[in-house]
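Questions regarding the structure given below will be posed in turn.
All protein chains but one are shown in place.
Then we have chain A:
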Amino acid sequence: MSASDTASGAPSGAAAAGRGLDQISPEGAAGVRFRGVTKAFGANVVLRDLDLDVAPAERVVVIGPSGSGKTTILRTTMTLERPDSGTIEIGGRHLYHEESDGRLRPAREKHIREVRSDVGMVFQHFNLFPHLTALENVMLAPMKVHGKSREEARDRGMYLLDTVGLAHAANQTPGQLSGGQKQRVAIARSCACEPKVMLFDEVTSALDPELVGEVLSVLRDIAALGTTTMLLVTHEMGFASEIADRVLMFDDGQVIEQGPPDQVLGDPRHERTKAFLGAVRSH
């Protein structure tokens, strides 16, 4: 899908930015640092000694063939998978390790939970809580994790749902929403935690084509603010070149090429990047 396609059918768009999406992440952004991260599932090595630096508020798009491990980058950052070796830092704090006497030791669960609370993730299949309404989905974490009162959480939840253009659907359950609406609720839910790093795992891949635009439009709003670090795995090349500061081409557990979107997507140097982009564009 090209950039011009995604610009249409956007329910919130610039109007949402005008309503002050900047309140979403008042705390600012945090950088991410991978050092020598390796992860294997059985004999299948999906991250090979990966070094990766993402600056605060940087917007990085990860592309690459299916099974290349790009999703695992996000999942290890969210602690959904534990790396086999290596270290990950979020905002200068080790995620899986604690320092004592100048040495790194495996962190306790409490430490991991604390560091992880700076990170939010939006999933390919939304993963909304089906037994809760859209508003309750958004309110749950602020109330239970961040100690907000019910009124506070409701006001904020309604504000966020309004921002993604779904104030009217606040009392509907996910089963009553379309895929695009579900994904927008999921993004609002993630924003409610005010994460310093937001991870987006192929968030439009499970959507019908005509619903992709509305979700990308919300992502564009968040990117335009520049107040949160964004790490996106996507197959929307037009969208990637539009919002990314940097594009990583990922294959076989490693970054094989990276640079500004114009360069990586427009003038790829690596053979496998060329082949991958050719395959993506030809279909």
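Rule of thumb we're sticking to: a residue touches a chain if its C-beta (ideal position, glycine included) is under 8 Å from a C-beta of that chain, and two chains touch if they have at least 3 such contacts; residues count from 1.
The rule we apply is simple: contacts and distances are computed from a predicted model.
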UniProt protein name of the chain not shown, from "FAD:protein FMN transferase", "NADH-quinone oxidoreductase subunit J", "Ectoine/hydroxyectoine ABC transporter permease subunit EhuD" or "Similar to stage IV sporulation protein": "Ectoine/hydroxyectoine ABC transporter permease subunit EhuD"
Hidden partner chain, touching residue among A:28, A:67, A:106 or A:266: A:67
Residue among A:141, A:177 or A:219 touching the omitted chain: A:141
Given A:33, A:59, A:148 or A:189, the one touching the chain that is not displayed: A:189
Missing-chain contacts mapped onto chain A: 41-42, 44, 46, 66-67, 69, 71-72, 75, 78-81, 113, 116-117, 119-125, 127-131, 140-141, 144-145, 175, 179, 189-190, 193, 199, 202, 205-209
